[in-house]
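Only one protein chain is missing; all other protein chains are in place.
Letters A and B name the chains as they come in the text, with residue numbers starting at 1 for each one.
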Amino acid sequence: MSEEHATSGGREGGHKQAGGGLGMLAAGFVVAIVVGWLLYPAIVMSSKPQPINFNHKVHGAEGAGLACDGCHTFREDGSFTGIPRLDNCIQCHESAQGESPDEAKLVEQYVTPNKEIPWLSYSYQPLCVFFSHAAHVKMAQLECTTCHEDMSKSSSSPPVKVYRISGYSKDTMSMEECEDCHAKKGTSNACFVCHK
Amino acid sequence: MKLDRRGFLKFAVGGAIGTLATPIPWDMIDESAKFTDLWAPEPAKGPSSFVHSTCRLCPGGCGITLRLVEDKSGRDEWRGWHHKEFIDRRRLPAVPLRAVKIAGNPEHPINQGGICPLGAAGLQLLYGTNRITTPLKRTKPRGEGEAAWEKITWDEALNIVTGKLKEIREAGNPHTVACVLDNKKGLTAELIDRFFRAYGSPNVIAMPSQEDVETVGLSLMQGTGGHLAYDMENSKYVLSFGAALLEGWGAPVHNMIVFGKWQEANEHTLVQIEPNCSITASKADKWLAVKPGTEAALALGMANVIVTEGLYDHSSVARCQGFEGFKALLESEYDPRKVSEITGIPANVIANTARAFAVTRPAVAVYGRGQGVMSGNLAEFMSIYSLNALVGSIGAKGGVVVQREVPFSSWPALATDAVAQQGLSQPRIDGEGGEIKHGVSMAHNLTAALKSGAVNALVVHEANPCYALPGANKFEEAAAKVPFVVALTSCMNETARSADIILPVASYLERLEDVTSAARVPYASMSLTRPVLANVPEARHPGDVFLTLAKAMGGSVGSSLPWDNFEALLKEKVGGIFASRRGRIGDQEVAMLGSPDELWEGLNAGKCWYEDPVFGGGGLTFSPQGRTPRLEPVSWMKASREFPMLLVAYENINIANRRAVDTLPYLTKNIDNIVLQKHDLLVRVNPETAGRLRLLEGDAATVQCPAGRLSVRVHMDVGMMPDVIGIPLGLGHSNDDPFLTGKGVNAYEVLEPELDPVTGLAVWWGTRAKLIKV
Partner (left out) sequence: MSEHHEVASKEKYGMVIDLDKCTGCGACTVACLSENNHYVREDESDKLHSVTWMKVYKVTNGAPFPNTKVAFLPRPCMHCDHHTPCVSVCPVMATDYNPLTGIVSQIYTRCIGCRYCVGACPYHARYFNWWDPVWPEGMHKLLNPDMSPRMRGVVEKCSFCNHRQQKAKDKAYVEGRKELKDGEYVTACAEACPTRAITFGNMKDPESAIAKLIKSPRAFRLLEKLGTEPKVYYLSSESWIRELADNALGRKKTGGLA
């Protein structure tokens, strides 16, 4: 072993090489980490602003007193409405109620011309996925905040980070997360539970 | 620090290890999977709603339920695409909608939730690739190379049409304008007929149908008009003389629903009489493989057994006239042994079937051939229909009835000026009625009429005579002689291609229209097609087109058609149903409704109005005006040295044939590879016959007929009668549809109609042929 080392070291100056080598290894590692965590997201994802800066806080418990399911409701056929439609907004915002520039924008650009707001979804699933809100909310009685960020404290709508290749959001829940939770709760992980 | 090779490698290894600790690899695996998801187009992603309507793709009149989805796609939102969707011109929903599914409507009495393959594929007509999106004007004269079109506006198109029609009328020749439509059922057809009569032309002509010969027969034997229908649901013994009961005859889904019920109850017998082992023959309890064209003899042979053995219904026969003469005829000419020789059915089978038919009540004999387009002669109809009188099934429950008319309010009196009266007094160009006139169309005479130069303008409404008239290619040549041809159609077809002006009409999912009385169903019915969405915003309702034309024509034409739009007319007509207090809508009696609006709303919610038949023993005259039921052979039944075989056309429920629609793409998956292989049509030949001609499965061959030749391949089919060639109708299109064009050959081209000596109607279902190996 040592002889081998000596041979190779002897030829190219082993001592110096060994230290520099580790350094290079570490340098490569650090560069990769920096690229992967800082540069990569900026390259593969674009950031898209929401059409209106929606303030969940003023609508929720601390403001208008609406619960999540005041706007995010189930339809009769069992499907989940997700982001509410303009009809919901109009119920209160037929005309502006306050001074907020976002509300003014809502009334001016959407309510008056009766145009749907092109909201961007943070957690839109791929076509092959069937996610049942009814199963999670109605049957398993999970809180919205188990999966979604607690929006009741948030006073702004952050831009949506969207992958440039697939067009899906950064916050789209991954299969791993689904599987982990299902395994923990003893729920089936058979493919056709969540795939379509 | 100098970077050497080893150092670089270490840097790379470090980089690789580091990368594993970043999201890059896992993200990329995920992304690539999601990326492949994008290779297919994305479905709409909004909430669903359901709408009831009526199918109009065949005369079956099924209730359908459409699933609509708001056209909002997640991906599109992110990419900020803006939908350039149609703008609501006809009070359609403001949110763009996509129709994603057609299913049967379980509440509809005709189909009770079932649907046929054509109906289920209807969205491919709505979203079809050969929809016509704007009015078109031909740019090069006909016959000068490929047709070329220029897009024009509706105003321009209607101005051209009005100008031409006015010019002809002002010259005193309104009768030289002809209109061809598929059939004369329903308000749109009645409106068109009225338009042309007010204009001064008697020449509104429907495409050939089996119902023509029935109309004449019914009028002669029973002195009544109307459409024949069969109460098969209540019949215990059905003797079908070739009607493709389970393959598209009458109201296809209704028949199949009834068949399913028969199979469950296990107390119904279906006997199918036809030369080949069709699907109906195979599903029947008994199949009698009769020699083609001898069905009349078989019916009379059975009548002979019933009469001579005294098994007939005496009270029914007492209501009939001419029984003694009929009996004498049967005894002298149609002895079972003699009939056996003619038909190829053993005498004991004839006798046993006749006995079972006579003693099982109620029983019914069904006249028909295929889906109801091809027709036999009057004597054949009379022979088969007479059986119903012998077993007491005329007008009886479980028998044959005449469909009651839908009690629409009647049309106001037609205003005709001198020009119109002069035009209407001219003979019809199709020479309507031979010896006896019963107002039926004789579309087969159109070719000669067009050729003679007697027609100055031809309007074709949702029909395709250039493809689907027996001797189709000759019609196309003849149409080329007409100075001005207008086609109203939603899709490009052979006839539209030889028109000067094409007017795009809305498909059945885009327009409000009545579907009046499903074919062959014993009760009268009416439900509406509804404008669910407008995929082609420029397409117009044909009724509206003619109402607009009428306004532009002015004079007696304008005053005869005063309605603002078709909806107004329809609403007025529906008022008649309310006033009649007849029938029910859904589960409610019309008599219990408070106002005509309730009825109108019900119909617009997709409910069906229907009225049960009134049963009661009826009779007939066996030999009216000296016409006797008899076997009247057609010329092509005789073998000749030149043409030793018989070519017989058959129809397939998956190959749309002649109606307002052509075979839709989904259906091409259902067409067997023993019917169509790539571009080759396969004819059905008995293996024994094929062997004699040294033909093997799939061999290329030529079918040589008196009227022309067709290049085909051969499928050996044990269910085919020897020396008979079976060829499907509905293939061989040249209509610019990538799913259809150039596939197979058009059998209509070699089928030559023979004229019924009594009625002058076309008899067509076969021709002489020779099969030559190539």
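We adopt the following convention: contacts are C-beta pairs under 8 Å (C-beta built on N, C-alpha and C of every residue); 3 or more make two chains touch, one makes a residue touch a chain.
On a predicted model such as this, the values are computed, not experimentally measured, just so you know.
A.B. asks: Write down which of B:L123, B:V216 or B:L603 is the residue touching the left-out chain.
C.D. replies: Touching the chain that is not displayed is residue B:L123.
A.B. asks: Thinking of the whole complex, not just what is shown, which of B:T308, B:N565, B:N670 or B:T702 touches the missing chain?
C.D. replies: Reading the full complex, the residue touching the unseen chain is B:N670.
A.B. asks: Among B:K283, B:R319 or B:K551, which residue is in touch with the absent chain?
C.D. replies: B:K283
A.B. asks: Going by the contact rule already stated, which one of B:D4, B:D71 or B:E107 would touch the omitted chain in the full complex?
C.D. replies: Per the contact definition at the top, the residue touching the missing chain is B:D71.
A.B. asks: Take the complete complex as the reference. Which residues in chain B touch the chain that isn't displayed?
C.D. replies: Chain B touches the missing chain through residues 33-34, 36-37, 39-45, 48, 69, 71, 98-104, 111, 113-117, 119-121, 123-124, 126-129, 246-247, 252-253, 256-257, 259-260, 263, 277, 279-280, 282-283, 287, 289, 535, 653-654, 665-674, 676-678, 686, 688, 717-722, 738-739.
A.B. asks: Using the document's contact rule, name the residues of chain A that touch the chain not shown here.
C.D. replies: 74, 76-79, 126-128, 130, 132-135, 138-139, 188, 190-193, 195-196
We take it that only the chains that are shown with their structure count from here on.
A.B. asks: Indicate the whole-number Å distance between the mean C-alpha point of chain A and the mean C-alpha point of chain B.
C.D. replies: Between these chains, centre-to-centre, one finds 54 Å.
A.B. asks: Which stretch or stretches of chain A touch chain B in the complex?
C.D. replies: 17, 20-22, 24-33, 35-37, 40-41, 44, 48, 75, 77, 79, 81, 114, 116, 118-121, 124, 126-128, 160, 162-163, 165-169, 174
A.B. asks: Quick one: which bits of chain B touch chain A in the complex? Just the residue numbers, please.
C.D. replies: 1, 3, 6-8, 10-19, 21-24, 27, 30-31, 34-35, 37-38, 40, 42-43, 47-48, 72, 74-75, 77-80, 94-95
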